[in-house]
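All protein chains but one are shown in place.
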Amino acid sequence: MNFLFIIIYAITLIYFAYSERVKKFVWLLSVQGFVLFGMVFSSLKEIEIFDFIFILTETILVKSIIVPWFLNRVRKHNGLKRIHEPSIPVFYSVIIVILTLILSFVLSNNILNSQMHTQFFTVAFASVIFGFYFIINHKNIFSHLVGYLIIENGIFMISLAVGNTMPLLVNLAVLLDIVLGILVLGVFLNRVGNTFQSDEINQLTELKD
Amino acid sequence: MISLLLILLSSLFFVGIIIQTKAKIAARKMPSIFQPLSDVIRLFKKGAIYSSTTSIIFRAAPIVYFSSVLIAALFIPFGGNVGLLSFYGDFVFFAYLLAIGKFLMIIAAMDTGSGFEGMGANREALYSMLVEPAFFILAGSIALFTNNVSFQELFSNLHIVSSLSYSISVASIYVLIYIALVENSRMPVDDPKTHLELTMVHEVMVLDNSGFDLALIHIATWLKFAIYGSILANFLIKNTWSIYEQIGVYFVIQIAFAIIVGILESFKARNKMSKNPQWIIMLSAIAVVSFLTALIVAHKIILN
Amino acid sequence: MFIFFIIISIVISFSIFILKNKIATNILPIVFLILLIMLSGYAYMNINKTENYFFTYDSLGVLFTFVLTILSIATYYFSRSYLKNEDYSSRKVSVYYSALIMLITAIMTTYFSNNFAVLWVSIEATSLFVSMLIFFERTKVALEAAWKYLFVSSIGIAVAFIGILLMGIAVSNYGLTDLSFGTLSNVVKSMNTYWLKISVLFIVAGFSVKLSVFPLYAVAVDAKTIAPSPINAIMSTALVNVGFVAFFRTFAIISHTPILAWTQNVLFIIGLFSIFIASIQLTRVKRLKRAFAFSTMEHMGIISLGLAVGGIGYYAVILHIVLHSFVKAGLFYQINKIHSIFKSKWINDFSAYFKINPLAGLSLILGFISVLAIPPSGLFVSEFLIFKALFLSHQYIIAVVALILLTVIMVILSKIFLTILFGNVQENIKVDKINPLGNIIQLSFFGLVIYLGINPPPFFMDLINSSISILN
Partner (left out) sequence: MIDLNKIAKIKNNESISLKDIAIIDYEEFSHIVIELLKQPENHCLSYFAYKSNDNLQFIMAVGDDKNHNILLLSHLLKSDEKPELESLTKEIFALHIFEREIHENFGINFIEHPWLKPVRFANNRANKEMQINDYPFYSIKSEELHEVGVGPIHAGVIEPGHFRFICNGENVLHLEIQLGWQHRGIEKLFLDKENNLQRNLLAENIAGDTAIGHTTAFAQTIEALAGKQLGKQRHIERALALELERIAIHTGDISALCTDIAYHFGSNVFGILRTAIINFMQFWSGNRFGKSLIRVGGTHLPFTEELKVELLDVLSKYEKQFEEMVYITFRLPSVQNRFDFIGIVSPEQARTIGTVGLSARMSQIERDIRVSHPNFAYQEFPYETITAERGDVFARFLLKKKEIRKSISWIRNVMENYNFDASQNEKPDYQLKLKPSSFAISLVEAWRGEVCHCAITDEAGKLKHYKIKDPSMHNWKALELSLRNVEISDFPINNKSYNLSYCGHDL
């Protein structure tokens, strides 16, 4: 069952590479949140009520409802363009994401560690690498935020792979990161949108000497 | 033998159903389901006209195209029944057989020397090239999944049991449907109804063909659709069923496939031309994911 | 005790933020400073005591807390004059102070945390509050810098988090559930070196945002260019020390594993690249603050080299970072003055500072000597020790390359200083009444640097030595 979610997650990554529409990004992030919940839920050995509530808030509530809702608000507030043109053509992005996935699967195959759930590494690595690629590839701030969230999801999965024995501390860190990071980044993004009249990153060049 | 008969039979009404579906959705009067058939018969009655700039290639291409598709149809198994031709690794041969026909059509289009046809041939060549890896990766992942490399054995050994194998078959059917659309130059890659030369892909390639040749090309297109429909049907038909059940399900699947194509073409605008390559490579990407899944299922990738 | 400190700080910061009136902004920060002094005294008394499970008053933390306390007092003084000069609304002032107090608290937390998770959380908190302060002036550039800083440091911290998670693998192999440095350094010895290397790479790359060294140096430099000068003094010193603490703790864990040599090479690369990039960038800078931001980067590069080379280098590194904190803080206070006199941020607009304000000119010269590590500056002692260590361990090429680059930097910075100090007085410069107190604070900082370098008091040496004792 767990593999199914991993496969779905891999497909969401491909769709991230494929799509250029801002709305789609937000939607995909929300889907990823649900997939993450599925992963956690199906890998839980015994359900402790506290852990369960925590995971429910973190994945479903934060990752797939609050954050996308907030991003949608930011998107509407700033009147972002429907399409964010990446600097590398989508065609190559799709190839790159395929290669990343293959690499990440092969890497995970080579990890021999009985303590870890190496299955999560398969997409976790790909997610982190792809998140960076996404940030580099896109020229605008909103997409950068999306890329950051993709990285965060990857990290969340690494913590699933590793943090079998210490879920709370690790999850707390991720949660704090998301809530603070996104809310504050989002507030700043709103301001950037108001101040710069454009969401293109190449507007932000006044600092260079 | 039975599969060839079924393919021939279903090819007769396939395009008719697509047209009827689209007409129904558009709230228009439906043409007869055999309208395409009578169109072709009318074309057969006409003689072909050849441009003075064309050579033998242009004349040979439709026949080669048609026969390549017809031979390809011989490979398709049906349920427990082997296709007329079957050997080790025949799906590779199958794919290249189709490619040969297409290749000849492409150089025939170049042969006319028309700017439009060159453009169309160029596009068609690109799309076929891009869709090829998707097909092979898909076939490869099913081969890996079933440990077999011929059409007949692929399908007869396909046991869909776990959730992962379900996901493989869902992905495979999804990819196959779209491969069929690309190979047959339908929406979203190409619009068979368009009258605009500049946006055409396949249509502009056969712009100079007429009469008998055009009829052959049309029939080859139907056959291709029916072949892909049969492959889809093979995914879902179980060997344990009786032959009548199998035939019944086969037709249901063919009709459903045609209706799906009709619906897809009605409710979606076609892709921007520059988006086509990335759209097609997407299919390969999904095929890769199903390949990776197959690797997991086959315990080639060991994860805990 | 420490948890109370955090709670009280949050209360103070929050009440400043809520009250927004003059009395609150005047009194409450002083209350906080007194609290800070008390805490540093308490920490010194209870050295190596673990509190609330997550915090340990270890010597490095105590040392840095002393530095932070002194800097906080000075920063408070200069912040007052900065805010008064520009005549900000009381709402902005309250935001400034509450963010500043939270920043200092977060920095303190990083110093004393004995656990990777807490360290990580508090470093994240520092970026949040710093970006609020960077954005303080609410200009377009400030927004740009704040956005970039917050974004890139979030990413850097995310990267570091991956490293920490990977290190957690080692712990989970032993069935343990905490990430404290003590536990980690016990168990990583037997960890798979391949994974350990990857995790070190991630951690170092991630926290390089805070230490403002290669690879993620750029945003910190940008941010320092824009932030208000008193904040800059904190950012270039106490906040950089936060990065150093993270580096140091990681290094301490690694220092007893087989990958020590490999880690040292990584640090050499980081150090050399940082110095190299700083020297390249310095040739192009046009803003004074930016020049000093790159100078910070250069010093941090030297520190990486020192950390990498080991031996006597360890001592020199701690000494260097403490002294650097005072020098940089003093210089940034001075820059604040320069900016307010010339009403500009560009180097080309400054001239004849010495004539305009002799006392400040004098302290600028002293700062100049200190920052370039020219004797009698204490930084000379530490730099000398680091290079000595380099030569002793036969890292000749690195030492020579670093020295050449340092010479380049020295030339460029001297040119900048000479431009500011001498030349013709511009016509439109009006000098307000000069308050000598500010200069005296700076002069005493520079004096402190000389004193600590030449004749370090025993308690200071003890603190340094006990900090580095875990490395040897």
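Going in written order, the chains are labelled A, B and C, and every chain counts its residues from 1.
By our rule, a contact is a pair of C-beta atoms (placed from the backbone, for glycine too) under 8 Å apart; a residue touches a chain by one contact, two chains touch by 3 or more.
It should be emphasised that the depicted structure is a prediction, and the values quoted were computed from it without experimental measurement.
Chemist: Where does the absent chain touch, in terms of which shown chains it meets?
Modeler: Answer for the hidden chain's contacts among shown chains: A, B.
Chemist: Would you indicate which residue among B:D111, B:E153 or B:D191 is in contact with the undisplayed chain?
Modeler: If we include the chain that is not displayed, B:D191 is the one touching it.
Chemist: Can you list, in ascending order, the chain B residues touching the missing chain?
Modeler: Touching the chain left out of view, chain B contributes residues 22, 25-28, 115-116, 119, 187-188, 191, 193-199, 265-275.
Chemist: List every residue of chain A that touches the chain not included in the displayed model.
Modeler: Touching the chain left out of view, chain A contributes residues 20-21, 24, 82-83.
By our rule, only the chains that are shown with their structure count from here on.
Chemist: So that we know how the chains sit together, what is the shape of their touch graph: line, ring, star, complete or other?
Modeler: Here the contact pattern is a line, an open path with two ends.
Chemist: Need the most distant chain from chain A, centre defined as the mean of C-alpha atoms.
Modeler: Centre of mass proxy via C-alpha means gives B as farthest from chain A.
Chemist: Which two chains does the highest number of contacting C-beta pairs join?
Modeler: A-C
Chemist: Rounded to the nearest whole Å, what is the centre-to-centre distance of chain A and chain B, using the mean of the C-alpha atoms as each centre?
Modeler: Centre-to-centre distance between chain A and chain B: 36 Å.
Chemist: Could you give the separation in Å between the centres of chain B and chain C, each centre being the mean of its C-alpha atoms?
Modeler: 65
Chemist: Where in chain B do residues touch two or more other chains at once?
Modeler: As it turns out, chain B has no residue touching two or more other chains.
Chemist: Two-or-more-chain contact residues of chain A, please, as numbers and ranges.
Modeler: In chain A, the residues touching two or more other chains are 116.
Chemist: Could you pull out which chain C residues touch chain A in their complex?
Modeler: 117, 120-121, 124-125, 128, 131, 135, 140-141, 143-148, 150-151, 154-155, 157-158, 161-162, 165-166, 168-169, 171-173, 175-179, 192, 222, 225-226, 284-287, 290
Chemist: For chain A, which residues count as touching chain C in their complex?
Modeler: 113, 115-116, 128, 135, 141, 144-145, 148, 151-152, 155, 158-159, 162-166, 169-170, 172-174, 176-177, 180-181, 184-185, 188-189, 191-192, 195-196, 204, 206-207, 209
Chemist: How about chain A: which of its residues touch chain B in the complex?
Modeler: 1, 3-4, 7, 10-11, 14, 17-18, 89-91, 94-95, 97-98, 101-102, 105-106, 108-109, 114, 116-119, 122
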